[in-house]
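This report refers to the structure that appears directly beneath it.
Note that this complex is displayed minus one protein chain, with the remaining chains in position.
The block that comes next holds chain A.
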């Protein structure tokens, strides 16, 4: 019998084109996604070298990071943003790459459209010039973010040079409590192991809690793997995975699908396979989470207080104090009851239809609090259309929430969707870095449910008292 192997190793090893002494592995990439911000310099590189794209069928493009979320049908007003999107158009046309441009029914955040179109499948290697490419790992594949030089490598050769990372398994078992969502699971994990705790590792999420989650909830978890430093995170595919993929546009169809599922069923970590690090988490320990600081590791269960200075190691005190000063918070304080100015429901972490449904279910018949601005930015045109088909748009409109056009929006504030200086935003996105949502903006990362309750009450709340 062969040595027990992890799912990660199985997929990685099956994609090594060349393993040469003194070189990183040349890893074949099945699926490559590109967007307007991190691809132009890569295409320039191809032009300078005078080479074409290796296999145009393996790259898919969309415009998401830098697009307006209001009046998307009109030309982009801001000149630099417009130029960047036009450059993507030209590059895709020149090199023959499929582009889901603004106005296309498949346009959306790159990590939302890949899965919803069935481009994302188990067993694949997937890269994109965006760190949240880890999202796709929810389908049992190796997916990770890359820099622009690496985008150029993939365009030129369909390969990337990489050293194999170490393996970590995070097992979560038990039943989730009331009001606790997959977003809370991942914020909890990051708060336990820190924003750099998984650097150098690729994570497999396992356990019965994970198995009980929908694909969309699994994507939220894999999405934030990078926030603890991991290049990616993956979940072994199962019936939930196959049912999600079945019938999607670019998924195998009919007999080919059944055949694919047969192969996909073999994609699991063997009994007895070893990981470089193992972490076990009890789902019952997880509360609704919220971040208080300026990296995603700075999170607490909602019934806890912002850590006191005495809880912080000496070497981290300066960074900690700087972070709290930025956030305008005090050590030891409760966040429950803290007034907020903005609520952002969106991003590749939480802008799928289930997220919008969960928000709508809670806000139905309620009104947003005075003085709070609420933006709901769907992850894709398909999500937006689905929301409208289900009447969620009417629920949001009645509550005073603004349902916008798809894009990355206030997750990174590249377009005009910025949180003003000094204002507090409860955000379903993935990063609370200084200035992430706009210069001097202050971000509380949380689940869509916590965001919905904040929108209605105007404060950070323990959602368990509201659902």
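Worth a mention:
To be clear about the criterion, contacts are C-beta pairs under 8 Å (C-beta built on N, C-alpha and C of every residue); 3 or more make two chains touch, one makes a residue touch a chain; residues count from 1.
Going forward, contacts and distances are computed from a predicted model.
The listed options are "3-isopropylmalate dehydratase small subunit", "NADH-quinone oxidoreductase subunit F", "ABC transporter, ATP-binding protein" or "Alpha-D-ribose 1-methylphosphonate 5-phosphate C-P lyase", and the UniProt record of the chain not shown names that protein "3-isopropylmalate dehydratase small subunit".
Per the touch definition above, the residue from A:131, A:269, A:380 or A:450 contacting the chain not shown is A:131. Among A:96, A:147 or A:391, only A:147 touches the chain left out of the display. Not every partner is drawn; the one left out touches chain A at residues 17-18, 22-24, 26, 28, 30, 37-38, 40-41, 44-45, 49, 51, 54-55, 65-66, 80-81, 83-84, 87, 129-131, 145-150, 152-153, 156-161, 163, 165, 195-196, 199-200, 226, 229, 231, 295, 315-316, 318-319, 322, 412-414, 421, 431, 433-436, 439-440.
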